[in-house]
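A single protein chain has been removed from this complex, and every other one stays in its place.
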Amino acid sequence: MRTDEEYRKRLYSYKPNIFMKGERINRDHAQFEPAVNLIGESYRLALDPEYQDLFTATSHLTGKKVNRFNYPPRSVDDLLKKQEATLLLSSRVGGCAMRCGGVDTLSGLSVLTKEVDETFKTEYHPRFLKYLQYMQDNDLFTSIHLTDPKGDRSVKAHEQVDRDMYLRIVEKKRDGIVVNGAKLFGGSMLVDEITVAPTRAMTDKDGDYAVSFSVPADQEGVTIFCKPVAAPTRKHLKAPIANYGIGAENITVFDKVFVPWDHVWLCGEWQQAGRAAFLVSLFHRSSYTGCKPAMIDMFVGAVALVAEYNRLEKAPHIREKLADMSATRELIHAAGIAGASKAKPSSSGTYVPDPIYINAGRYHAGVSLYHEFETLADVAGGQGINLPTEEDFLHPEVGHYLQKYVKRNPKVPVEDVWRLFRLVDDMLYSEQAGWYKAAGLHGGGSPIMERITILANYDLEAKKKIIKRLAGIR
Amino acid sequence: MRTDEEYRKRLYSYKPNIFMKGERINRDHAQFEPAVNLIGESYRLALDPEYQDLFTATSHLTGKKVNRFNYPPRSVDDLLKKQEATLLLSSRVGGCAMRCGGVDTLSGLSVLTKEVDETFKTEYHPRFLKYLQYMQDNDLFTSIHLTDPKGDRSVKAHEQVDRDMYLRIVEKKRDGIVVNGAKLFGGSMLVDEITVAPTRAMTDKDGDYAVSFSVPADQEGVTIFCKPVAAPTRKHLKAPIANYGIGAENITVFDKVFVPWDHVWLCGEWQQAGRAAFLVSLFHRSSYTGCKPAMIDMFVGAVALVAEYNRLEKAPHIREKLADMSATRELIHAAGIAGASKAKPSSSGTYVPDPIYINAGRYHAGVSLYHEFETLADVAGGQGINLPTEEDFLHPEVGHYLQKYVKRNPKVPVEDVWRLFRLVDDMLYSEQAGWYKAAGLHGGGSPIMERITILANYDLEAKKKIIKRLAGIR
Amino acid sequence: MRTDEEYRKRLYSYKPNIFMKGERINRDHAQFEPAVNLIGESYRLALDPEYQDLFTATSHLTGKKVNRFNYPPRSVDDLLKKQEATLLLSSRVGGCAMRCGGVDTLSGLSVLTKEVDETFKTEYHPRFLKYLQYMQDNDLFTSIHLTDPKGDRSVKAHEQVDRDMYLRIVEKKRDGIVVNGAKLFGGSMLVDEITVAPTRAMTDKDGDYAVSFSVPADQEGVTIFCKPVAAPTRKHLKAPIANYGIGAENITVFDKVFVPWDHVWLCGEWQQAGRAAFLVSLFHRSSYTGCKPAMIDMFVGAVALVAEYNRLEKAPHIREKLADMSATRELIHAAGIAGASKAKPSSSGTYVPDPIYINAGRYHAGVSLYHEFETLADVAGGQGINLPTEEDFLHPEVGHYLQKYVKRNPKVPVEDVWRLFRLVDDMLYSEQAGWYKAAGLHGGGSPIMERITILANYDLEAKKKIIKRLAGIR
Partner (left out) sequence: MRTDEEYRKRLYSYKPNIFMKGERINRDHAQFEPAVNLIGESYRLALDPEYQDLFTATSHLTGKKVNRFNYPPRSVDDLLKKQEATLLLSSRVGGCAMRCGGVDTLSGLSVLTKEVDETFKTEYHPRFLKYLQYMQDNDLFTSIHLTDPKGDRSVKAHEQVDRDMYLRIVEKKRDGIVVNGAKLFGGSMLVDEITVAPTRAMTDKDGDYAVSFSVPADQEGVTIFCKPVAAPTRKHLKAPIANYGIGAENITVFDKVFVPWDHVWLCGEWQQAGRAAFLVSLFHRSSYTGCKPAMIDMFVGAVALVAEYNRLEKAPHIREKLADMSATRELIHAAGIAGASKAKPSSSGTYVPDPIYINAGRYHAGVSLYHEFETLADVAGGQGINLPTEEDFLHPEVGHYLQKYVKRNPKVPVEDVWRLFRLVDDMLYSEQAGWYKAAGLHGGGSPIMERITILANYDLEAKKKIIKRLAGIR
């Protein structure tokens, strides 16, 4: 398994196929550093003896110890451990760990390729297992690339005026395929490998859009456009929270990108495009039953500490808010546990969590999100939004004014008060906080997607039957 | 194990210590029949070969098969089965099964008596086990009697002007104790045995209020006052829903009631009164992760069927509501599964579910309750509330008008439409529906109680520590 | 103007065209008494010198003093006074006053008939004014009859398999029209006159459904089917709340009912059917800005008094709930004031309130409704639902037990506690409370109807223009 440094070294060696603010840049650009730190943390923990049990697993392909984020779960226990590993990693970095997408995509494809082979007598699965072993052996990082630009939302893929609005096969060659299109999100500037899967079900006329594959992040024809997301920084009053961050969002464009056959996971089997999207999303949504509790822990902790610093920790309305957020946290966590407990093995041996519990958990996380921001904002009051800069706070001549007026509970050092409210400001009002509001709502699928998934997998007829029996309707 | 008939026969033989609307009445009063049917169903299912696995268990005391509702759970699997048995029973009777309270109380006391013995060198537990065996062998029914009248809510038990506002020991005798007070709720007119436990933590001055015991339902000095709750009835268009019901709520008064020592489970150990309330409530709240999903199933089924009969089953706002209620249902269910999965054995061998998950589940059920009623009311529109009486609907001369105008989807027989909307009316607007709104909110503890329990058991310091580390606060 | 007694005398003289529970009954049936008392109150107040200003107005037709509930508003001040009169009347009877529907219907038709005459050169308006004068002179009561059964909700009126699913003209004769169909709700058993209007917009193929008229309540061919709604009653501990009630809901069937031309207000002008529904609904929804504040006052008062009797009146969570409900109350009231302030005169001289404010107010009332019930239920706890019957409470032998255990704050007489919680039980859990949950949600139009009306009258393009300008989009 790789060290953090090995991950960085390889990453920084990739070709500079990235643009940001009009310039072509390398992956060692300062803007990406907090995000590289995030991924680095996942490598560090896997090598830390204390976290072996959670962050590594034994490959069923090689018997070797591998990073859990390259290991499709093969038991209920594996699913529970992935949930806990995700929770712990998120808690360490104070937010999105950005690492789960890879294992979620690999898990989904491990199931999919086997099922497609069974139905279509194809040979995706053995090739996929080879690729999986390659990823495990080299301890590489891939993430989730699912979302297409989608253009006109009122028509299907093949009906778009510009046919590339969903990523598609433009040519099938003897040695591989050529694809065009774009995928949104996925932390493309951080990965070794880009893995693509369809974003939704396709019809028989959308065959070219039923495509899944993996390519190196700097493959010819791949261009990554980054939109910077300012991470909270600190010059003097440094803090762990300021080491990590998202750094940038991105759009990844594929312009006649060639993919050799041994890295293709779906190619035209439109009947399975929806299944692909379902599986990858399901595994990814299950990750939210880990990271969202970690994030709510931060809101609970911040509310509790703000209240303590303001000496309001016993106020009933504070207690009510703490309990309310905690209940949300535990329900999401419980959904992950129930989803794992009721998981079923697929034909590939990968365990698939129960989709109803997982989607209910992710849904609850999505619809509760804004309430958590609102709760902390409510309790913190105007504090945070007007907290002076660290330079003013420490200013040799006038800093004493601020050290006087930022003070709360006389027993808490004023620097701690400043530190807390700076963190609150970072969590609530910074540009990165904005990113969290988008990612927390839509990541893995917006609430409307979970509603659709729940109903698509729900036995409504059984519920109607209960009513009919009770009402005496034959 | 008893048959339904044996249960009734014994019940009807008890002394008439019940008052309703100014009259002393017997337990075979028509008002109680739908409720007796509820309990009867729990006896029938236990004898039904199809339901053996869920509704019976093997006594660890005698090795004999006993009703699960008299069997404190001794494994994670037992807890999961109790959840499913409760769910299924509620689904069968179309609402509250009224049977879970007994096993919840016995489970809590099985843990409590052992713990008290360990601390105080008392001998409650061996006596309790004998009583438990008596209950199992005779297949008797007890329920939950926890809530005291509480009088002035701003003062403690011993500070009340009338010292009986919490049930208390008024005399300790050589052969037993004498108690005064009252307990609210508990379906007293349906039980063989009344089992009492403290409703909250007590102080050293409240020692007389730390009391728990069991007595026969018609014990000398016990008087039960019933407030009738009209159950939906049918003369002509009969339906299962109309066989079951709550029948009545009640207050049970204890006036110098004698309890022999071998039926006393706590007597003055005020340090453990809170633990008693906590344990009985915890087991009872875990039952809500079974019954509440069953009840939401009814709302989901009713909304789906109303939409179908109105030919609106594909309307997006209907789909959204169905998914939303389903998500709530599954989160509550998941909380039960997680609570069972993380259960721990107590010193008595009884498994105690995780209090955080259970309380989060019960809390979610409580705060979602009114939304479910609102959702069905919203979808059903004014239909139901003005549905004609069955006598008018079937009237030989004018009934044809109603058979014409009650009609919806031309393919659905009008009688089925009538049946559905009568059920909707029963579920939403009847006196019994009113009872469900009270019981669903407060039964097992109001949302505010779960909030308190969650925080009392929550490691807030750990959450603050996360924030301190991230903020760089030492 | 009539006395209460004169209203009753005439009402009781109508032909018994009412069925309930299989029997043909008269209007003096005991089931209707609480509802007749409601209407009677509106007659009493109009004669009470103290309430002249609110409950009467000066007819613009005759210059005579008439009941405000027969007087279409002719100024902003008239609209404000109708709001206050409705509020006060609702407050007096502790709920729905059932009287506003008449003036709302007459107001809407006063505008409509003039507009139709202007467009179609018809002569509805002068005939309508004559009818209005007849209503005013004889001080008669009509109400709102808008809602059709609607059958299959997925098709239009003329596409229904049974063409009578919307009320329609079946024959046009020289001296009048003949109609078939049914109308839901409207308190038909209480009115002197039934006034019918279309429930929605119609297409050119639905011309027969564009019909509006008035007929006496016992007109040949009219049959009223009542579904009883049990009103809270008291034998010994009487209270004003128990004098009033809804009594029954109903469906009114029209079987070849003849309407003379001088009582027809719309006949085939399908282009104006939607306008008719809009106008009558608008006036009726404006009444909700009067009655809903009165009803929330009851919830606020009940929560405050329960808290006081429990000695929890200073608890922060109680204060929060009181403020929250009060804010809702005042916003609904404010919407009525703003709707009146921005009212515009129609060509008939009747003032039409601003539809956006009115619909926003009614919408807010609808979506807040269940929260009010939940709030009182939350604060009242289990109290109320198990409150003993008055016969037991006053029982000479055992009543003392209840007089002991119902007690709360030692300074509040126990009878007052009983009275309060009986009222709470009536408000929350009785069959009549069920009716309020239906009527409060759907009366005047369900929330979805107000959303539709708001958008239909909203200048969305203006809002888009703001965004375009700010974004620099041409």
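Order of writing sets the chain letters: A, B and C. Residues in each chain are counted from 1.
Keep this in mind: a contact is a pair of C-beta atoms (placed from the backbone, for glycine too) under 8 Å apart; a residue touches a chain by one contact, two chains touch by 3 or more.
Since the model is a prediction, treat every value here as computed from it, not as a measurement.
Asker: What are the shown chains that the omitted chain is in contact with?
Answerer: Hidden chain contacts in the full assembly come out as A, B, C.
Asker: For the full complex, which residue in C:M1, C:L47, C:L129 or C:A304 touches the chain that was left out?
Answerer: C:A304
Asker: Which candidate, A:S59, A:T113, A:N310 or A:T453, sits in contact with the chain we can't see?
Answerer: A:N310
Asker: In the full complex, which of A:K64, A:K205 or A:K227 touches the chain missing from this view?
Answerer: Residue touching the absent chain, from the options given: A:K227.
Asker: Where the complex has a chain not shown, which of B:M1, B:A315, B:V414 or B:I452 is the residue touching it?
Answerer: B:A315
Asker: Which residue from A:D28, A:E220 or A:D392 sits in contact with the chain not drawn here?
Answerer: A:D392
Asker: Which parts of chain C are in contact with the chain that was left out?
Answerer: Where chain C meets the chain not shown: residues 91, 94, 237-241, 297-298, 300-302, 304-305, 308, 319-320, 322-324, 326-328, 330-331, 333-335, 337-339, 341-342, 356-357, 359-361, 363-364, 416, 419-420, 422-423, 448, 450-452, 454-455, 458, 460, 463-474.
Asker: In the whole complex, what residues of chain A lie against the chain that is missing from view?
Answerer: So the residues of chain A touching the unseen chain are 19-23, 147, 149, 151-154, 161-162, 164-165, 182, 184-185, 223, 225, 227-228, 230, 249-251, 253, 255, 310-312, 317, 369-371, 373-374, 377-378, 381-382, 384-389, 391-392, 394-395, 398, 401-402, 404-410, 428-431, 433-435, 437-439, 441-442, 446-448.
Asker: In the whole complex, what residues of chain B lie against the chain that is missing from view?
Answerer: Here the touching residues of chain B are 315-317, 320.
In this section, only the chains that are shown with their structure count from here on.
Asker: Taking only the C-alpha atoms, how many degrees of rotation bring chain B onto chain C, rounded to the nearest 5?
Answerer: 180
Asker: On a C-alpha centroid basis, what's the spacing between chain A and chain B, in Å?
Answerer: Each chain reduced to its C-alpha mean, chain A and chain B end up 41 Å apart.
Asker: Can you check how far apart chain B and chain C are, centre to centre, with Cα atoms defining each centre and the answer in Å?
Answerer: So the centroids are 38 Å from each other.
Asker: Where the centres are mean C-alpha positions, what is the separation of chain A from chain C, in Å?
Answerer: Whole-Å distance between the two chain centres: 52.
Asker: Which residues belonging to chain B are in contact with no fewer than two other chains?
Answerer: Within chain B, no residue contacts more than one other chain.
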